[in-house]
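The excerpt is restricted to a subset of chains, each kept in its original location.
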Amino acid sequence: MKNFLYPKINPSSFMWVRPEHGVVSKVHEWIQPLSDMSDLERAKNAEVVILGVPLSRSSISASGASEFPEAFRRSWRGFATYNLDEDVDLAEMTVLDVGDVPMHVTDIGKCHENIIEASAAIHAHFLNSKVCAIGGDHSITAMMVKGMHQAKPAETIGILQFDTHFDLRDMSENGPSNGTPMRNLIESGVVEGSNMYNIGLHGFFNTKDLKQYADEKRVNYFTLRSARKKGIEETVLHCLDKLSSKVDTIYLTVDMDVLDIAYAPGVPASTPGGMTTAELLEGVLTAGKHPKVKAMDIVCLDPLKDTAVQPTVKLGTHIFLTFLTGVMLRQNASI
Amino acid sequence: MKNFLYPKINPSSFMWVRPEHGVVSKVHEWIQPLSDMSDLERAKNAEVVILGVPLSRSSISASGASEFPEAFRRSWRGFATYNLDEDVDLAEMTVLDVGDVPMHVTDIGKCHENIIEASAAIHAHFLNSKVCAIGGDHSITAMMVKGMHQAKPAETIGILQFDTHFDLRDMSENGPSNGTPMRNLIESGVVEGSNMYNIGLHGFFNTKDLKQYADEKRVNYFTLRSARKKGIEETVLHCLDKLSSKVDTIYLTVDMDVLDIAYAPGVPASTPGGMTTAELLEGVLTAGKHPKVKAMDIVCLDPLKDTAVQPTVKLGTHIFLTFLTGVMLRQNASI
């Protein structure tokens, strides 16, 4: 099958492996490139679709987050498809990798348009799939959500956000940079502030005017301290309950800077006093189980900053697989 | 206003920023160099005074802790003045940066004298300010306290110390090195052992004779294990209560090596099995709220050892801002 989404999406340069005897046990043997699929019907019903979004020119500080999609795929080799904690084998699901959104070197507006188009094309084509965008910086979230909105204009969208920051900066300062995705969505009317739920704010990493803007727009948020008091799982469930009573679709965005900087040496914007790995994994698993969570992204991870054994890249991949575990547990429960 | 403390203190080489429209939202827009202040009365009533103490030649092992004052100031750009957890804006307080104590390249005794003089001058001039010394290695603590004592000889002083070590080594070995500040203060009669409270000892990082000396001098200490059992906040409150019944002024010293080495990759003396970031921030906030805590320092952080995204430098700054949050919460509570 040719890549019918072409030219909106470039095939990835990663080389998938077909295991010799047909037994899949590692992630790189399981996830398949769209361009290789010959069974179009099976493709359309893939449980999960991955889209690489290698853009980080839009970051306020110099960032190599554009390199994460490639590092993400390369790390698959180190993960089994089988999850021992939950005793489920992800390989029972079909996961397609459609490749990367093509980027322009000097025209960031064009990059953003490409992301919107790619997102719209994927959401239009894969009606029942979970769409996972691998960033890139946080500016891509606004574009992914806009694309989803374009594809399904009748559906209202809500957002569950793990983040140390509001990401509600004024776009008139620096344009649609990585500090602005939530404001972008509010101002463009795609998502209402009251349909946004942020978990993980803490410390000195948001200016007061951003909080005031958030309050004005009725953005919901749980500081990390309050989420810990209530329990991470309970907090996430609370947000999902609220959201699912108000919107048709929920988009999950994981800004890796929500993690404490000790757990995320490859995330330049991470800070002291953030989430632990265990907390974030718990939160993402809970979100993955919810049927209305139809799309997600992982952003702001810069593999070029990581230490020698690549703890942050591995963690990014682990978060993705944990989301999928949630999806599968839900499926199994529904049968 | 000229720097009336000159020549005891060099102005910092950091460049402060005055925001264009007068709205302060980032730390580097807020903290002001003394040399720029024209309103002398306002200066004298600053809530907080920062003094850089770039000395690490006195460290037993080669150390770049002398570079922390500069790295500390440079990191301000990444912090808002607004604390979301407590909903307070530190920018309502006045914080002065008086610069760095001048150091001699080859005469460490002279360096130590300079610190004492600078500390005495500041404590004499800023009678109502919290004085924050940014080290440098732990030898500076003895000098800062001696200076405070010189300025206010009638007041008794107690110490609250977060540390993996006693820092009670014998000065006859290596002189007043970074292993000795507490002993230095005991032997010089400036602080009684019974007015010292250490939180954070653990593992194999203190020889038995130091513990025996501590017991002899009635130094008080809580191992990290016992502090965890009691609760960090409760332990700190207990120490502050005891101290405030016995002394006029409390000096808080934060040796960054109290942290588990996973949280402090830029602290050569940190160890496995130490405090988490969350625990230390809780302890410092509690101390900041106490009215008798009039001075503090942060020591033994070597920015040259930090990993790419500078987790330890950011944590050092976070600890400082957390202390100030305590100060402000107390002020607000008193009104």
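When the chains are written out, they are named A and B in that same order, and each has its own residue count from 1.
Throughout what follows, contacts are C-beta pairs under 8 Å (C-beta built on N, C-alpha and C of every residue); 3 or more make two chains touch, one makes a residue touch a chain.
Bear in mind the structure is a predicted one, so any value in this text is a computation, not a measurement.
Here 2 identical chains are displayed in place, and the whole complex they belong to in this file is assembled from 6 copies in total.
As a working rule, only the chains that are shown with their structure count from here on.
Here the CA centre of chain A is 40 Å from the CA centre of chain B. By the touch criterion stated above, chain A contacts chain B in their complex at residues 201-209, 211, 223, 225, 260-262, 265-268, 270-273, 305-307.
Across the interface of their complex, chain A is touched by residues 23, 25-27, 79-85, 89, 262-263, 265, 277-278, 281, 307-309, 311, 314-315, 318, 321 of chain B.
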